[in-house]
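Everything below concerns the one structure shown next.
Yeah, one chain of the complex is gone here, protein chain that is, but the others are all in their spots.
Right after this comes chain A.
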Amino acid sequence: MQIKVKVNGVDYTHEVEPRLLLVHYLREVLHLTGTHVGCDTSICGACTVQVNSKPTKSCTMFAVQADGCEILTVEGLAPNGEMHVLQEGFKEMHGLQCGFCTPGILMTMTDFLKNNPDPSEEDIRHALKGHLCRCTGYQNIVKAVQYAAAKIANREEVPA
(Lines give C-alpha, C1' and ligand atoms only; values in the text may rest on other atoms or scores of the structure.)
Protein backbone atom coordinates (compact mmCIF):
# COMPACT_ATOMS: atom_id res chain seq x y z
CA MET A 1 0.00 0.00 0.00
CA GLN A 2 1.13 3.52 -0.68
CA ILE A 3 1.36 5.95 2.23
CA LYS A 4 2.19 9.63 2.37
CA VAL A 5 3.45 11.05 5.66
CA LYS A 6 5.23 14.15 6.83
CA VAL A 7 7.98 13.29 9.29
CA ASN A 8 9.82 16.12 11.07
CA GLY A 9 8.60 18.47 8.35
CA VAL A 10 9.73 16.34 5.39
CA ASP A 11 7.21 14.69 3.02
CA TYR A 12 7.65 11.01 2.23
CA THR A 13 5.78 8.59 -0.03
CA HIS A 14 6.44 4.88 0.36
CA GLU A 15 5.02 1.54 -0.60
CA VAL A 16 4.59 -0.47 2.62
CA GLU A 17 3.13 -3.78 3.74
CA PRO A 18 0.03 -3.19 5.91
CA ARG A 19 1.59 -5.12 8.79
CA LEU A 20 4.65 -2.84 8.97
CA LEU A 21 4.60 -1.13 12.36
CA LEU A 22 5.13 2.62 12.43
CA VAL A 23 8.24 2.18 14.59
CA HIS A 24 9.82 -0.11 11.98
CA TYR A 25 8.89 2.31 9.22
CA LEU A 26 10.63 5.12 11.07
CA ARG A 27 13.71 3.11 12.01
CA GLU A 28 14.21 0.85 9.01
CA VAL A 29 12.73 2.76 6.08
CA LEU A 30 13.50 6.34 7.12
CA HIS A 31 16.56 5.38 9.23
CA LEU A 32 15.38 7.56 12.08
CA THR A 33 16.78 5.38 14.82
CA GLY A 34 16.25 7.84 17.67
CA THR A 35 12.88 6.16 18.26
CA HIS A 36 13.57 2.99 20.25
CA VAL A 37 11.90 -0.39 20.65
CA GLY A 38 11.99 -1.38 24.31
CA CYS A 39 9.28 -3.87 25.21
CA ASP A 40 7.43 -4.21 21.89
CA THR A 41 4.35 -4.95 24.05
CA SER A 42 2.86 -1.44 24.35
CA ILE A 43 4.03 -0.85 27.92
CA CYS A 44 7.43 0.91 28.09
CA GLY A 45 6.91 4.02 25.96
CA ALA A 46 10.43 3.99 24.44
CA CYS A 47 8.85 4.04 20.96
CA THR A 48 6.70 7.13 21.62
CA VAL A 49 6.43 9.68 18.79
CA GLN A 50 3.88 12.42 18.15
CA VAL A 51 1.26 11.65 15.52
CA ASN A 52 -0.65 14.82 14.62
CA SER A 53 0.84 16.33 17.81
CA LYS A 54 -0.37 13.50 20.06
CA PRO A 55 2.06 11.18 21.88
CA THR A 56 1.55 7.67 20.50
CA LYS A 57 3.37 4.38 20.96
CA SER A 58 4.69 3.68 17.48
CA CYS A 59 4.98 -0.06 18.23
CA THR A 60 1.19 -0.08 18.61
CA MET A 61 0.30 1.53 15.31
CA PHE A 62 0.70 0.36 11.73
CA ALA A 63 2.41 2.71 9.30
CA VAL A 64 -0.70 2.54 7.07
CA GLN A 65 -2.77 4.05 9.89
CA ALA A 66 -0.47 7.07 9.79
CA ASP A 67 -1.18 7.74 6.10
CA GLY A 68 -1.78 11.50 5.74
CA CYS A 69 -0.45 12.27 9.22
CA GLU A 70 2.28 14.55 10.50
CA ILE A 71 4.80 12.78 12.68
CA LEU A 72 7.36 14.27 15.01
CA THR A 73 10.23 12.13 16.30
CA VAL A 74 13.07 13.02 18.63
CA GLU A 75 15.19 13.94 15.60
CA GLY A 76 12.73 16.75 14.91
CA LEU A 77 12.98 18.35 18.36
CA ALA A 78 16.13 20.33 17.60
CA PRO A 79 15.63 21.34 13.96
CA ASN A 80 18.35 23.99 13.89
CA GLY A 81 20.74 22.12 16.11
CA GLU A 82 19.58 24.09 19.13
CA MET A 83 18.29 21.84 21.88
CA HIS A 84 14.67 21.97 22.96
CA VAL A 85 14.46 23.39 26.47
CA LEU A 86 13.40 19.97 27.77
CA GLN A 87 16.47 18.36 26.19
CA GLU A 88 18.51 21.02 27.92
CA GLY A 89 16.70 20.13 31.16
CA PHE A 90 17.67 16.46 30.77
CA LYS A 91 21.28 17.50 30.23
CA GLU A 92 21.41 19.94 33.13
CA MET A 93 19.53 17.80 35.66
CA HIS A 94 21.10 14.43 34.73
CA GLY A 95 17.72 13.16 33.56
CA LEU A 96 19.27 10.22 31.73
CA GLN A 97 21.78 7.49 32.34
CA CYS A 98 21.78 4.94 29.51
CA GLY A 99 19.36 7.16 27.59
CA PHE A 100 17.30 4.35 26.09
CA CYS A 101 14.01 5.64 27.46
CA THR A 102 14.80 9.32 26.86
CA PRO A 103 13.56 9.92 23.28
CA GLY A 104 10.13 8.51 24.13
CA ILE A 105 9.88 10.55 27.32
CA LEU A 106 10.86 13.70 25.42
CA MET A 107 8.05 13.15 22.92
CA THR A 108 5.42 12.76 25.65
CA MET A 109 6.70 15.52 27.92
CA THR A 110 7.22 18.21 25.24
CA ASP A 111 3.51 17.79 24.45
CA PHE A 112 2.70 17.76 28.17
CA LEU A 113 4.53 21.06 28.73
CA LYS A 114 2.61 22.67 25.88
CA ASN A 115 -0.68 21.84 27.61
CA ASN A 116 0.57 22.24 31.20
CA PRO A 117 3.05 25.11 31.34
CA ASP A 118 3.02 25.21 35.16
CA PRO A 119 2.74 21.59 36.29
CA SER A 120 2.89 20.22 39.83
CA GLU A 121 5.21 17.32 40.62
CA GLU A 122 2.15 15.08 40.78
CA ASP A 123 1.04 16.20 37.30
CA ILE A 124 4.50 15.40 35.96
CA ARG A 125 4.55 11.94 37.53
CA HIS A 126 1.05 11.20 36.21
CA ALA A 127 2.14 12.23 32.70
CA LEU A 128 5.17 9.92 32.93
CA LYS A 129 3.05 6.84 33.59
CA GLY A 130 3.44 5.56 30.04
CA HIS A 131 7.22 5.37 30.34
CA LEU A 132 9.53 2.91 32.03
CA CYS A 133 13.07 3.90 32.94
CA ARG A 134 15.37 1.19 34.22
CA CYS A 135 18.17 3.52 35.31
CA THR A 136 17.25 6.82 36.90
CA GLY A 137 14.52 6.11 39.43
CA TYR A 138 12.64 8.99 37.72
CA GLN A 139 13.75 11.62 40.26
CA ASN A 140 15.96 13.49 37.84
CA ILE A 141 13.50 13.05 34.98
CA VAL A 142 10.96 14.93 37.10
CA LYS A 143 13.58 17.59 37.80
CA ALA A 144 14.38 17.90 34.11
CA VAL A 145 10.73 18.61 33.36
CA GLN A 146 10.58 21.11 36.22
CA TYR A 147 13.68 22.80 34.84
CA ALA A 148 12.06 23.12 31.44
CA ALA A 149 8.80 24.38 32.91
CA ALA A 150 10.66 27.09 34.85
CA LYS A 151 12.61 28.16 31.78
CA ILE A 152 9.46 28.27 29.71
CA ALA A 153 7.73 30.42 32.32
CA ASN A 154 10.53 33.01 32.12
CA ARG A 155 10.48 33.03 28.35
CA GLU A 156 6.70 33.09 28.26
CA GLU A 157 6.55 30.86 25.22
CA VAL A 158 6.59 27.15 24.59
CA PRO A 159 9.05 26.05 21.93
CA ALA A 160 7.56 23.49 19.54
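Rule of thumb we're sticking to: a contact is a pair of C-beta atoms (placed from the backbone, for glycine too) under 8 Å apart; a residue touches a chain by one contact, two chains touch by 3 or more; residues count from 1.
Convention: contacts and distances are computed from a predicted model.
From the set "Xanthine dehydrogenase family protein subunit M", "Phosphonate ABC transporter permease", "Copper chaperone PCu(A)C" or "Isoquinoline 1-oxidoreductase beta subunit", the protein name that UniProt assigns to the chain left out of the figure is "Xanthine dehydrogenase family protein subunit M". Of A:Asn8, A:Gln65, A:Gln97 or A:Gln146, it is A:Gln65 that touches the chain left out of the display. Where chain A meets the chain that is not shown, the touching residues are 1, 17-19, 21, 40-43, 45, 48, 54-57, 60-62, 64-65, 67, 108, 111-112, 127, 129-131.
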